[in-house]
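All protein chains but one are shown at their positions in the complex.
Which chain is which? They are A and B, in the order written, and residues in each are numbered from 1.
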Amino acid sequence: MDILTTNNLSVSYGNRKVLKDLSMNIMENKITAIIGPSGCGKSTLLTTLNLMIEENGGNFTGKIFFKDKDILSYEKDEIRRRIGMVFQKPTPFPFSIYKNLTYAPKYYGIKDRLKLNSIVEDTLRKVGLFDEINHDINTKATKLSGGQQQRLCIGRALTVEPEVLLLDEPCSQLDFKNTANIEDMLLKLSRDYTIVIVTHNLSQAKRISDYTAFILDGELIEYGETEEIFTNPKDNRTKEYIEGIYG
Amino acid sequence: MKNIGEKIFKFIMKFLTLFSMLLLAFIVIFIFKESIVFFKEVPILKFISGKTWNPLGSPDDLSILPIILGTAYVSFVGIIIALPIGVGSAVVLSSYTGDKMKRFIRGIVDVLAGIPSVVYGFIGLLVLVKFFEVKFSFSSGESVLAGGIILSIMMLPYIISTCDESMEKVYKEYAQYSNALGVSKSYMIRKIVIPESRRSILASIVLALGRGMGETMAVMMVIGNAPIMPKLLKKCQTIPSLIALEMGMAEVGSLHYHSLFAAGFILMLILFIINIFLYFIKKRMDI
Partner (left out) sequence: MSEKIKDSLFKIWIILSTLLMFTVVIYIFGYIFKNGIASINMEFIFGDPKGIPIGSEGGIFPAIIGSLFLMIIACIFASILAISTAVYTVFYCRFKKIESIIHLIVQCMAGTPSIILGLFGYTLLVLYLGLGRSLLSAGLTLGIMIFPYIEVRVEKTLREIDKSIVESSYVLGISKAYTIFKLILPICKKDIISAITLAGGFAMGAAAPIILTGAVIFAPIPKSLSSPVMALPFHLYILTGEGISLEKAYGTALVLIMILLIINIISVVLNMRGREHS
């Protein structure tokens, strides 16, 4: 089952075309990795999928379908709620952990203290922070370590009960141990969520993703099961990239 | 629901912004409206070129050339005194101090800027004016010079903070290269930092000029307020002090009342020109 489909998607900033005629299906409850050299348009693809692209001054042509309906037929806010996003740099709000996690639920009308508490607890468990922070949910989020901050941000994205989670190189600023932590967590989350992760770390893509897309200069070169892409790439450019030619 | 809230919020923000912007228009319109009554009686050119100010006499005796000149004169004296001191202090602040010292001096400059103008006037009257009268046995210490000196102290913070900002930038940019050439620090400041900061020095002069010409209390308390052609050691009058002193006495709706608005209108015109000029200097500084 595919949950997100793009059809001849092209994205440009002013006159500069960043993505060209991209068509792909993203499968529900799977992890899809998007790989490619820096500047190839990977991140742009993510920001297009949750319609943030317009906020950043870009625009797209072609079609995107979310659950078989044109993405533009939804309210923009609804799309962003149902398709969550986490950035490369951890962006905790300079409030307490508790406030970080109740910020969005309160917006969506949950006022009940007990309900909010259970959201906070569930979320912290999901991202594996519950034991680490010793139940001290009033600690300032900015005081956490980088890896913890990033997990909190992923948790924050989960508090609005999205169906898809877009992650833009979430581990690029983290060390090996924190990266492993987050990878574990993503594998667990993929039972309930569809995950799209942009990464420049090929072994990461190989370890956690079910599908992999290779993008080069704004074009989708190859897309298929991760296993297939890494062991038996059809396109020569994919092969070269995987072997480390583009770096 | 949420969309409606969002729209209402945006509308309120837009409305309040518009309201704030319209305040300036209101100020201009109201001052203009009250002055136009006067300009119908006395042509504007005559108003700014005539040399007598006598609100009790005929309308022909209402003109403000000496007062305009007085306003300008006091400010120029202020700038001439404040500029070297201000630029000198800005050089020290930008290039010769460590972080702690910098914060301290900036604090002092802020304190100077925070002293109310009426306190400056108070000290000017009790110290400066008295000093002139006692030491130099002037018939009256109240003078253009006294006003200029008081203004110069009030201008210092503007000059120092405007110059300091860009001097620090220039200094940091060139310090390494210049050190590598083995020239002395003061040579480098003289040859690079000050010339490169000329635009912000100009901006600070214009800013200080605007502040000075618009200053009311401090100047009013030390210049003697006589509407005669200004001379350095004699009394004079400025537009702001003219308004502050005579508005309370002028009967609402009288020609005198309207003439004071007319004087305010002229002052505002002068200052708008100065400020637009300043805006463009600043804009070009950023590039």
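Assume a residue touches a chain if its C-beta (ideal position, glycine included) is under 8 Å from a C-beta of that chain, and two chains touch if they have at least 3 such contacts.
None of the values given here were measured: they were computed from a predicted structure.
Note that of B:K14, B:K172 or B:K231, the residue touching the chain absent from this view is B:K14.
Of the listed residues A:T6, A:T32 or A:N50, the one in contact with the hidden chain in the full complex is A:N50. When the full complex is taken into account, the listed residue touching the unshown chain is B:G121, out of B:G70, B:G121 or B:P230.
Within the entire complex, the positions of chain A that touch the omitted partner chain are 50, 52, 55, 76-82, 84-85, 87, 89, 91, 93-95, 103-104, 106-107, 142, 153, 156-157, 159-160. Panel shows chain B; residues 2, 5-6, 9-10, 12-14, 16-17, 19-21, 23-24, 26-27, 30-31, 34, 84-89, 91-93, 96, 105, 107-112, 114-119, 121-123, 125-127, 153, 156, 160, 184, 186-187, 189-190, 210, 213-217, 221, 240, 243-244, 247-248, 252, 260-261, 264, 267-268, 271-272, 274-276, 278-279 of it touch the chain omitted from the view.
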